[in-house]
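Shown here: the complex without one of its protein chains, the others still in place.
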Amino acid sequence: MKFAVIVFPGSNCDKDMYYAVKNELGEEAEYVFHDETSLDRFDAVLLPGGFSYGDYLRSGAIAQFSPVMEAVKKAAAAGKPVLGVCNGFQVLLEAGLLPGAMRRNKGLKFICKPVTLRTEENATMFTSEYKQGEMITVPVAHGDGNYYCSDEDYRILKENGRIVFTYTDDLNGSKANIAGILNESGNVLGMMPHPERAVDTLLGSADGLPLFRSIVANWRETHAVHR
Amino acid sequence: MPYIDEITPKTIETDKLYLDMGVTEDEFSRIQTILNRLPNYTELGLFSVMWSEHCSYKHSKAVLKKFPVEGDRVLQGPGEGAGVIDIGDNQAAVFKMESHNHPSAIEPYEGAATGVGGILRDIFSMGARPVALLNSLRFGELTNPRVKYLFEGVVSGIAGYGNCVGVPTVGGEVQFDDCYEGNPLVNAMCVGLIDHSDLQQGIAKGTGNPVLYVGAGTGRDGIHGATFASEELSEQSESKRPSVQVGDPFTEKLLIEACLEAVRHPQLVGIQDMGAAGLTSSSAEMASKAGSGIHLNLDDVPQREEKMTPYEMMLSESQERMLLVIEQGSEKEFTDLFERWGLQAKVIGEVTDNQRMTLSFQGDTVADVPVDSLAEDAPVYHPDSVEPERFRAFQAAGQPNLTAEDPEEILLTLLQQPTIASKEWVYEQYDYMVQTNTVVQPGSDAAVLRMRGTDKALAMTTDANSRFLYLDPYTGGQMAVAEAARNLVCSGAEPLGVTDCLNYGSPENPEIYWELERSTDGLSEACRALNTPVVGGNVSLYNETAKGAVYPTPVVGMVGLIDKLDHITTQTVKNAGDAVYSLGKAGNDFAGSELQKVTEGRIYGPAPTFDLAAETERQTKVLTAIRKQTVQSAHDISEGGFAPALAEKLFSSGLGVDVTLTQSESLTASLFSETPSRYIITVREEDRERFEKLVPEAEMIGRVTETPQCMIRGNDGTPLINRSVQELENVWRGAIPCYLKSED
Amino acid sequence: MTYDIQVFVTLKEGVLDPQGNAVQTSLTRLGYDGVQNVRIGKKMDIRMESEPEKVESDVREMCEKLLANPVIEDYEYTIEEALSV
Partner (left out) sequence: MTYDIQVFVTLKEGVLDPQGNAVQTSLTRLGYDGVQNVRIGKKMDIRMESEPEKVESDVREMCEKLLANPVIEDYEYTIEEALSV
């Protein structure tokens, strides 16, 4: 399976993402720069963390206009798995691929630490290797992770099982402790915590690995049928 | 708008305008001798910044000469942007520390942020990829509202910059003492990794080679002309002029990536960052090192403000700028490379063969001075040195006799002292994990980073307990180096080398100069004994306010190598049932201790007796025991003494401890004295015999327990301290947030 | 024509403003206990060359696309001819 790792000017978790896929997962990965226009040769798209365009104005605001984002939208529409982590999540929100918006953390401080997440939904292409309700340890590192959406959007997310991960306590002010959400068709996941930083027990946790494995497993399954 | 040349050389001389630029009478006549004429305004500006303390080290050169700078592993000692130490397999560690004290005192966020930006550029201008940042901070007491503001601003500035560029901030230290109230210390350290073949130097050679300016435009920021100069220069009021720079970490991130690509280009000749004294120091130093000259055409300098004068362009300290010298004919390749990263690159001059710096502007030559006179010929001063009265008094006073009536209360109090309390509030704001190499995260004795693709790791720390330096600069200086090394050893690393940042008051005060001399003697000796050469550093003098100077604070940044990932050790206890060992006897060393500060409100007396030979021997033994895999956890005993150190070992472990003090002379000393060169180590039952053979001096004092209780007994078995780990941990973790929330 | 444009971006009513709350707390702590509410937004000064008939629609578009995030923010603007260029 071939993953695209999107690199915006100011992305800084691109290498971490790349190593997670390549070294720990053993799949193919390639960097794709912000000014490229096609993602046709890839099976999945990863938007890494960092500070695209310095996160000036609003996190992810300027990156939404990068040429590559048209290709990301196309890949999403084609049903390919698209995962946005941290800044990648913020870009997906700004680009309208996911509902809602991010505000400054409630405490106004950047927060870097391992947190416990609850897997709210394991019937997704990103979480099938987790148990429903499984508690996992994955680090966060963000200043703007305070998720907001309208009550109506929240109801829709909730009713359709699109809230995938939640924090176990009020980490940053996010509505309903939301840590990660899916789009309507279930192939775009945005999450603030960094699964790519949790792929090796040497660094504290390997709880992020099943997320990547889920993507691969689901892809293998569907592609076996089609062949 | 009047131009500078309206201030004639004659006016400068008759009105003694040079004094306002910090150039003394003597220095001014020296400049005249060098030039064989009077300098014009721009030229005087060049001399004033290059001969400033910050660039020329004119008051500290003499003491810096004492540092051991050589060693088997040293690839680059002091003199370049950063020091370089061989770590095997054709790789090297590149590191350096620098101060940003004064800007941080005025604008804590931007001051600290640009300090991080500057130290990063020192590292990647050597061709190395920055892999870690550390910071050593000193503030006044946290009860003061202004101090809180500075502390919060500095920490978020470090976070804001480091997090954005994607270099993990993995460690450091923060201490609080009255003497830093108006003059906080903000020292930033960066560590980079490089393959030997990629090492670069800041050098401008090859007559005719173009000089390339890269990065942000030049503005009027950081020109320290709150002097007559700027007033005469423009009608604008001085208050419109920013005296602190604002950083742009996004541009820095692009610079890092672009420069690391540029250094692999075969036609790059030299590269240097524009740090202090911006364009002046980078161009003069690059030419001087190569024995060349340099010509710059200032009309071509990218500017972000209008009508800038040569003086302003040469002295500006705008951030995120680099200077490159490249081979003729490669201009387009380099400008294209930088443009791909969204950065401007412009040829602004060329290397010449006349060993002069010549500047042209609007068709005129506006400066023509020998390059070496700027970079090499600054005067060197040997200020008077006088032993302060206080030192004699401290020596005569003898160790104070302190008794802790209620050891539990004392322990709780000590754990809440901001200097001892958890620094989680600080490092949770830093992205310490980005790049996914941080094996030992902040919170242990040293930070440890794995090196991808090898079985090795790097350990790093910063240390200096300035209270001991205040009591006795010589002994305190030795102790600072020893503590840094001890912290690395506890992590399983062999200490390799040092970068330092020497923070003192005014060297023109003989007592301060004495502190500088004595403490650097101490540092040098310890570096020799521990075989950790000094490969780079920085001097920050004049750290004083009306209330007085800061304590002598030579911060030691040290990097060590861990051979095998298996050797990585942390301070936290690991398994119930493990034996607890204490290594090193506690003496009655209370002068300068946290206990003395808490109980008497001030520190006085002689520094602890410190035996460098014993220290070295013990470090070797502990490291050997770790490398032979007989050690589960190791922690050195520092601020607060044994009891706080033992408590720290339990936090987050879910375990407890039951130990019995064997020493009979003074319980207070056993619990709280700060005798150096001591450790607490835990060992599995099955490894005890091997461990004891390797470290015969270590004494078993108890066991790690399943119950999370901290039990410390006197030698007759009666409990002296018996508290739940949770309670201790709560006060320790809550202390700093609590100070920051409280209203007074 | 050259225009001086001011754009004001504020959080929508009902969207919690953590920064505003923090400033309010600090002001109260500094003794300004009359302070009842603080909301923090952005002010952008833009100098732009444009045509009289296009400038307003351009500004509105810029706000919609980039300067404000309609999910959480409202915007207002003023447009003036630049006095000195």
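Points to keep in mind about this one:
A, B and C label the chains in the order they appear, each numbered from 1.
The rule we apply is simple: a residue touches a chain if its C-beta (ideal position, glycine included) is under 8 Å from a C-beta of that chain, and two chains touch if they have at least 3 such contacts.
Note that this is a predicted model, so its numbers are computed, not measured.
Check B:A62, B:L199 or B:V246 against the missing chain and you find that the one touching it is B:V246.
Only one residue in the set B:R30, B:R73 or B:R220 touches the chain that does not appear here, and it is B:R220. By the touch criterion stated above, the residues of subunit B touching the omitted chain are 106-107, 110, 216, 219-221, 240-248, 250-251, 304-305, 318-319. The chain not displayed touches subunit C at residues 2, 8, 10, 20, 23, 26-27, 30, 32, 34-50, 58, 62, 65-67.
Where subunit A meets the chain that is not shown, the touching residues are 53-54, 56-57, 62, 65.
We adopt the following convention: only the chains that are shown with their structure count from here on.
Between the interfaces A-B and A-C, more contacting C-beta pairs are found at A-B.
Once the centre of each chain is set as its mean CA position, subunit B and subunit C turn out to be 40 Å apart. Inter-chain centre distance (subunit A to subunit B, centres taken as mean C-alpha positions): 36 Å. In subunit B, no residue reaches two or more other chains under the touch definition. Touching two or more other chains at once is no residue of subunit C.
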